[in-house]
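Since the structure comes first, as C-alpha cells, the remarks are kept for the end.
Left out: one protein chain. Kept in place: all the others.
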Amino acid sequence: MVAINSNYNIPDFSLSPRIDQVGVEERAKRFTARSIKTTSKVNGLKLVLNMIDLTTLEGKDTEGKVKQLCYKAQHLHDAYEGLPTVAAICVYPSMVKIAKQALGNSGVKIAAVATAFPSGQAPRDVKIRDTKFAVDNGADEIDMVISRGKFLEGDYNFVFDEIAAIKEACGNARLKVILETGELVTYDKVRRASDIAMYAGADFIKTSTGKIQPAATMPVTLVMLEAIRDFYYKTGKMIAMKPAGGISKAKAALHYLVMVQETLGSAWMSNHWFRFGASSLANDVLMQLVKEKTGVYQSGNYFSID
Amino acid sequence: MTRIAVLKTYKIYIGGQFPRTESGRYYTPFNKTGKPLANMCLSSRKDFREAVVAARNAFGGWSARAAFNRGQILYRIAEMLEGRKAQFIDELLQQGATKEQAENEVNISIDRLVYYAGWCDKYQQLFSAVNPVASSHFNFSVPEPTGVVSIIAPQQTSLLGLVSVIAPVIAGGNTCVVLASESKPLCAITFAEVINSSDVPGGVVNVLTGKVAELAKYFADHMDVNATIFCENDIDTKKLIQDKSALNVKRVFFYDDVKWNVADAENPYFILDTQEIKTTWHPIENIGGAKAGY
Partner (left out) sequence: MAKTKNNTLKLDFKMEYAPAPESKSSAKINSKYDLFINGKFEKPDSKKYFDAINPATEEKISTVAEANNNDVNKAVKAARNAYEKVWSKMPAKERAKYIFRIARMIQERARELAIIETMDGGKPIRESRDIDVPLAANHFFYYAGWADKLQYAFPNKKIESLGVAGQIIPWNFPLLMAAWKIAPALATGNTVVLKPAETTPLTALKLAEIIQESDLPPGVVNIITGAGATGAAIVNHPDINKIAFTGSTDVGKIIQRATAGTNKKVTLELGGKAANIIFDDAPLDQAVEGVINGIFFNQGHVCCAGSRLFVQESVYKIVLQKLKDRLETLIVADPLDKNTDIGAINSKQQMDNIHKYLKIGLAEGAEIYQTHCNLPKKGFFMKPTLFTNVAQSSRIVQEEIFGPVLTIQTFRTDDEVIEKANNTPYGLSAGVWTDKGSKIFNLTTKMRAGVIWANTFNKFDPTSPFGGYKESGFGREGGLHGLSAYLK
C-alpha cells in the first residue's frame, strides 16, 4: 500500500485557498433555510441513522458498556420496523476485540480511535503500534488525530509524513484524519489541514475528537466539504467526511445532509462517504421518526439510552 | 516722450496652454462708459470640446493627488493672486468698479482661495461616515469627486464669482471648464495665468471666454461632463441646461441666489455638491470567543 498517490503533485500547503469567515458562515446558514418535509424527511432521517458512528470514548468504558452499545447499533428501535443499523461503532483500540465479537457479521463497521487519541502527543512509533493493534484486533476504520502542535508551528511536512505513515500502518482499514478544528481555530487553518490530510492519504477527514469545544459546526464542515470538492475536481478521487461532536438533533443532521448534497452531490450521500460522529443523535432521530409516523411528540422514556 | 504701453492679448486657457480660439472669432465687451475693454476670444463649441478633453485627462491625476497637496496648491494660487493684486485691481477698474470695490473684490477672492485651501484635507472627514450596519461588515462612506464639471461663472463679477465657483470644485478633486463672465471677462484670463503659475496641473482648470447663449447648450449636453454649474437666474437657460443635462444624468447646480461677497458664500457644502458618496462594505472576521477588553 503506497500512501502517497502518484497521480498528482503535492501542492505547497502554505498556499491553500483562503476562507472568508463571514461568507462561509452565511453560506452554511443558507442550508438551514431548506425546509424538509414528509417523505423526504423520513427518508433523510433514516439515512442519518445509517450514517452514524455510534460512539463511546471514555476512560470509564467497559466491556459491558461496549456490548450494550453494539446491540443498540444493530437494534436502534425494534418497535419501528425497517430501520437501518448505524454505520459503525467508534471505540478505543482496547475495545475493538469485544466489539468485533458483539457485532459479528451485522455489517456494522468498527472504528477505533488510535494515535494517542485525543491529544496525539506521543512518539510516532507509539502511534503506529496503537494503529496496528487496533487493525490487528479487527478494526475496519482508524480515526487518527493530527499533531496540532506541529501544524500550528508550521511544520506541515511533519504532519503530512505522520498521516502517510499511519495510512501505511492501516493496511486495508480506512483512515479517518481528525483535524481537531476547535484547536486550529480559523477556517484558513482548517482548510490547510484538510488539504494536508487528503494529499497524505486520508480516506476520511473528520472535524473533531469530541473532547474540545467547539467541535463540529456547519461552517467548519462546509470548509472541509469544499476542500474535498476541490481535491475531487483536481484528482478525481473521492474523500469521505465525518463531522463529529455537537450534532445531537435530528433537524441539525438533516441540515448537514442538505449541505453535503448541495456541495458534493448525490455520490456522497451514503455512509461510505459521509458519517456523523455522535452519541446522542440517534435517539433524537428515532423520536422524530416515530413522531412522523404517529403524529405525536415523543418522550425520551420510550427510547433506550445506551 | 511717454512710453507706449504694451497692451495685453487675452487668450483662452486649455490644458495648461494659452491658445486663441480655434474659430478665429472675437468679441469686444465694453465698460459702463462705452469704452472697449479688449478683444476677447469668442470661444466655440470646439474650444469647449478641447477643454473637456483636457479636463478629463487631468482628472485622474488631480483626483489622486494627496488632499494635503491639493491644499498647498490652492494656497499657492492665493499667494500668486496676492502678488498680482495690482493687475487685478486695474482690470476691475477698467471694467467699471470703484477703487474700493476693486480692492475689496480681490481681497475676498484671495481669502476665499485660502479658505478652500484649508478645506482640501478636511471636508472628507466632515462628510464621511462609518455606518454601523447590523451584519458583520465594516461599512464606510466617503466623498469622491464627481469628475469633469462645466461651469458658467457668475456674470456680475469678473473675479470673485469665478474664484468662488472654481475653488470648491477643484478643492474637491474635480477638474473644470469655466466660461468667464461675458461682459467682464478680463480677470478670468489673468486669473488663468495665476493658475498656470501655481503648480496647478494643466487641464485641471480650463477657462473660456465667449457668449453664454452660444455655449450653455454644449456645457450641458456634453456626454463626458459629469456636473454643470450655472449661476444666473435666467429661467430659459436654466431650463435648457436641465433639459440637456438629462442626456447623461448630469448633476446640475444653480447658484443663482448667492451673494458672492458675503461670508455665507463660502462653506464646505459647495464642495459637497460636486462630490459623490461612495460606500464600501467588507466582512469583519469574528472567530472564537476573543472579545475586546481592557
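Per-chain residue numbering starts at 1, and chain names A and B are given in the order in which the chains are listed.
What we mean here is this: a contact is a pair of C-beta atoms (placed from the backbone, for glycine too) under 8 Å apart; a residue touches a chain by one contact, two chains touch by 3 or more.
These numbers come from a predicted model, not from an experiment.
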*Candidates A:53, A:226 or A:284 - the one touching the absent chain*: A:226
*asked:* So one chain is hidden, and I want to know which residue out of A:17, A:154, A:171 or A:300 touches that hidden chain in the complete assembly.
replied: A:17
*Which residue numbers on subunit B touch the omitted chain?*
126, 129, 131-135, 137, 139, 141, 146, 226, 235, 238-243, 245-249, 251, 267, 269, 276-283
*Just the residue numbers, please: which parts of subunit A touch the chain that's not shown?*
7-9, 17-20, 22-24, 26-27, 33-41, 43-44, 47, 226, 229-230, 232-236, 257-258, 261-262, 264-267, 269
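In this text, only the chains that are shown with their structure count from here on.
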*subunit B touches which residues of subunit A in the complex?*
20-23, 185-187
*Can you name the residues of subunit B that touch subunit A in the complex?*
135-137, 283-288
